[in-house]
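Structure provided below as structure tokens; questions to follow.
Yeah, one chain of the complex is gone here, protein chain that is, but the others are all in their spots.
Naming follows writing order (A, B, C, D, E, F and G), and every chain is counted from residue 1.
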Amino acid sequence: MNDNLIIDGKEFRSRLFIGTGKHKSLKDLDDYISSSESEMITVAIRRLDLDDNHDNDLLSFLIEKKLNILPNTAGCKNIDEIILTCELSRELINTNWVKLEAIQDPKYLLPDPIMTMNAAEKLINKGFKVLPYINSDPALAKNLEEIGCSTVMPLASPIGSGNGIKNEESIKIIIEQSSIPVVVDAGLAVPSDASKMMEIGADAVLVNTAIAQARNSKQMGEAFKLGVKAGRISYKSGRIPNIEIASPSSPEENLLDA
Amino acid sequence: MNDNLIIDGKEFRSRLFIGTGKHKSLKDLDDYISSSESEMITVAIRRLDLDDNHDNDLLSFLIEKKLNILPNTAGCKNIDEIILTCELSRELINTNWVKLEAIQDPKYLLPDPIMTMNAAEKLINKGFKVLPYINSDPALAKNLEEIGCSTVMPLASPIGSGNGIKNEESIKIIIEQSSIPVVVDAGLAVPSDASKMMEIGADAVLVNTAIAQARNSKQMGEAFKLGVKAGRISYKSGRIPNIEIASPSSPEENLLDA
Amino acid sequence: MNDNLIIDGKEFRSRLFIGTGKHKSLKDLDDYISSSESEMITVAIRRLDLDDNHDNDLLSFLIEKKLNILPNTAGCKNIDEIILTCELSRELINTNWVKLEAIQDPKYLLPDPIMTMNAAEKLINKGFKVLPYINSDPALAKNLEEIGCSTVMPLASPIGSGNGIKNEESIKIIIEQSSIPVVVDAGLAVPSDASKMMEIGADAVLVNTAIAQARNSKQMGEAFKLGVKAGRISYKSGRIPNIEIASPSSPEENLLDA
Amino acid sequence: MNDNLIIDGKEFRSRLFIGTGKHKSLKDLDDYISSSESEMITVAIRRLDLDDNHDNDLLSFLIEKKLNILPNTAGCKNIDEIILTCELSRELINTNWVKLEAIQDPKYLLPDPIMTMNAAEKLINKGFKVLPYINSDPALAKNLEEIGCSTVMPLASPIGSGNGIKNEESIKIIIEQSSIPVVVDAGLAVPSDASKMMEIGADAVLVNTAIAQARNSKQMGEAFKLGVKAGRISYKSGRIPNIEIASPSSPEENLLDA
Amino acid sequence: MNRVNFKIYINGKEFIIKENTTLTQLIEKLDLGKKSFALAVNSEVIKKENFESFIILPHSKIEIISAVGGG
Amino acid sequence: MNRVNFKIYINGKEFIIKENTTLTQLIEKLDLGKKSFALAVNSEVIKKENFESFIILPHSKIEIISAVGGG
Amino acid sequence: MNRVNFKIYINGKEFIIKENTTLTQLIEKLDLGKKSFALAVNSEVIKKENFESFIILPHSKIEIISAVGGG
Partner (left out) sequence: MNRVNFKIYINGKEFIIKENTTLTQLIEKLDLGKKSFALAVNSEVIKKENFESFIILPHSKIEIISAVGGG
């Protein structure tokens, strides 16, 4: 019996989702996707540069590698733009999966719960599989689950901030209460961050900047792969409890006398 | 070029040291030593039970597996007992390496810096390679380095407490100032703890209770192996900086209009 | 020039709001309201016990002391109940101020952002001054400000949990972005929690369980009063920066020689 | 019955010790000493500037105000300098109290436990009352208590760093195990830091940079005074426990129906 | 001529009252002493000044509330 | 008979095209090579199989998008 | 001629042995099987190669130790 992640019937061997934002080169991206062994890769949707003559495009590259592509709605300023973006991405990528980002705040890029909820409802009605990016609000997560979202994607800290995990308690509650997969997204800076999220029961994590902008992205992709596995295995292996005093690891009997 | 750990000229491929305390059975110990891929295994020294007729002993088992055995001085109540323990373990195990534990406090098992310093000096004079277990005190670490200790082994939190990392800032300073390997010991509960220590530059970690007492020790041994690797690779891959605001991972230009 | 708190034109000398839940006796409540010097006191709205013959009621007691009474909507399971509760409390207490609690989660009592938003809109339309209890979600706080709420009341940790501050970074962002007063509510356990919130710029804090259920509520009321003042004064006095190394407080010149 | 602090038979109404380092002017120092209501003031010992013709000196100022003056040994590079400094300060200030600082580390100014222990022993033999500045090492604290120190002064974080409390767990253990007063020293940045230390049972705190270098030192002195009182009162008032779920502060019965 | 009796609900419990009972009469009967309270009939708040003229209809759901300790 | 010219907007920029131009013709003219793209006219996604029959009206707003790096 | 008996202590317990017993003889008697061990007499470690020639004196305190699980 395997331990694969299942989202809306689709199976993933890897619990590490990878973003393609801010990759240093296609070569570098190729390297870190490979080393991370991720099977789920996010992209953004943007206007085509009509004056650019280069043929090499990100999409063909990803399709060729037979990776699952998850388009996001980053940059959309309202619900109409979100819906058009999703419809365009469905046509472009031939997927009805979308990572919903409904953000009004340019400084911390924190998602708007009301707009997220409204957009999710509309998108689900249009047949999309919605994976919403949310602040770590358990009641919101529950609402989104109830209207039929495929996952919730609570943030650990602001996008690209490298601040690690700032809302651990809230994420724990989301995990405890959720019947759909919880994918922790944003802010994860080092493998231990990813590992910790998996240890407390997250189903997967999404990492972008921490890998794409590491000094050595390829190696960092591997490091996150290992960290995610470590955390997942730990979650399934029953960690020791936290106790208030020490507990000797060496026995206290049969001590010698000098 | 490899990335092996070198302590006093001895090379280790694995940066995970494993304790044998509180293992559930020899079979279980065997399993978790294998899955962890550790090459450095600690034991305690105790009076032989003269009435026990069983032949199978821990030591033969470890020697057969060609593992490096690191005897500790846990349980010793004074310097004389520490020295006798070390001399006996040298005769028993044929190693002059010792993990020095000089502990007076039965509740938190926190090491005594004065006794540690005195014992370390005497042991080094007698030709031992001393790896002292210490509280996370950078000035003490420096003193121990100056008298010739082979490593310092600062604690993350009390032995067996599963409290994780309680003294991160102090450990960071120890790592920054140390010219000898820093092996973080005690309290590490989950792979992310081990990973985090490696990410900030620890040379190795020592884990006992977290593996030996996990519900599934074998798997947890593997989880820690992966966590340590993840952390080490991350350390060498140049993590992203911590910034105060968000940094978009999707581009902010070429946004479409709905 | 004073440093009074102003909410919707009403001035408060004290930045400590006090809850009356779980008070041990009316005497005890009287004591801790006095020692805290709070001017804003919350109550819940419940069915009158028709079989109870005692005359002494909480409300007369509070009115006699000329305190501002803030009724909450705790216990309401839907928007209709919230609105009826607010209309009844307006008739009962002669105030159009309400602390809006829209909670579906019986375990952590975390507020529902969607129901909160909907209820707030309806209540504002009906002429209420709405002080909503929210999770520490900056985008939600901004939404509530935009529809005309009088404050936002983000939680530090779950109600009555005594867990202190679990969402500091998010609360900081709420404070930074808010044009209406931010009153940190729920979970504050000790005066240092209250002080810390004031130090980072919260306009006020609301404390209930930590005082009402302390062993000595009267003293604890005083302790919180002092803590809130300490934090507020600190906020206005310009704290020293956080630096990465030490900075000697004793001069490094003119050292003597032995 | 009062709640005064007693150190070696001397009684203090205030549990806030204040440093005079880096004060902006004698006027400013005067202001913040007054607003803090501290009765115990630290100074450093330095060579007199023979070319300076000004008469106003710090010492006369402090003596006139009838404050307890606690000379420190900051800047001493070895035990001989420490002892000479203490003997000179005894002659100068007419006190046998000394704050022992035995520091080798110029970057983080962390105290050396071995030198501290040795110096403390010699000073106690010479009749000094020794208040040693230490890292938060419970076993060291116990050693110093046993040889007759008057207090221990564990650090919260490096001197002048403004980093707040980095070693809370260790300080808790020191407090739990200590029979002499525990004065938390160094790194405290805001009143909530001081309050927190008092809440967990510290007997006093020593604050210097956070007040002396605040934008408004006078006010910050008052803020710390209030914070220390808040924390102390809280400690004596029995705080509520930490629980894992929420506990409603409004009753769950007699809910109305809409 | 006798007035008809019918059921109403006060705070979730069944009560039997006579036809044409006003809120003022009901409150008197409930003997609430000096307790502070407010009241809604069928989710509509009724102000005190209207109690006298308010005739309770059959099956009315009346909520009589007050303030209790809350946070 | 000459076809009339009119303005349309592609990705926010003005273009002049001839009356009765189809999407297929437009795309050819834009010379997009082998680039992957999708397209909406006036916020309506047009599938590739309909490009041939889709006649662009005056003042149409056309969005041509593709995938770029994103998180 | 009979050898005198006297007391020694092994791992804190009293044992009676005969005069002139060597460590080798003691170890045989203790029947330790194939267990790994090391040994100190009066806080002095005695190497295995010296067991044969080491005659145990009265009241000696002997510690026989091995390795056990420890962290």
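For the reader, a short list of remarks on this structure follows.
One rule holds in what follows: a residue touches a chain if its C-beta (ideal position, glycine included) is under 8 Å from a C-beta of that chain, and two chains touch if they have at least 3 such contacts.
All figures in this text were calculated on a predicted structure; none of them were measured in a lab.
Listed by label, the shown chains that the missing chain touches in the whole complex are C, D. Screening D:Leu88, D:Ile124, D:Ile180 or D:Ile245 against the full complex identifies D:Leu88 as the residue touching the chain left out.
Across D:Glu11, D:Asp80 or D:Glu252, the single residue that touches the chain missing here is D:Asp80.
Checked against the full complex, the one of D:Met40, D:Ile79 or D:Ile159 touching the unshown chain is D:Ile159. For chain D, the list of residues touching the undisplayed chain reads 19-23, 29, 42-48, 50, 53, 55, 57-60, 62-63, 69, 71-72, 74, 80, 84-85, 87-93, 159-160, 186, 206, 208-209, 212. In the full complex, chain C touches the omitted chain through residues 248-251, 254, 256-258.
As a convention for this text, only the chains that are shown with their structure count from here on.
Hopping across touching chains, the smallest step count from chain E to chain G is 3. At the far end from chain D, in terms of centres built from Cα atoms, lies F.
Distance between chain centres (mean CA atoms), chain A to chain F: 34 Å. Residue positions of chain A touching 2 or more other chains, listed in rising order: 19, 21-22, 44-47, 72, 74, 80, 84-85, 88, 108, 110, 159-160, 163, 208-209, 212, 248-251, 254, 256-258.
Counting partner chains per residue, chain E has residues 11-12, 43, 63, 65, 68-71 touching two or more of them.
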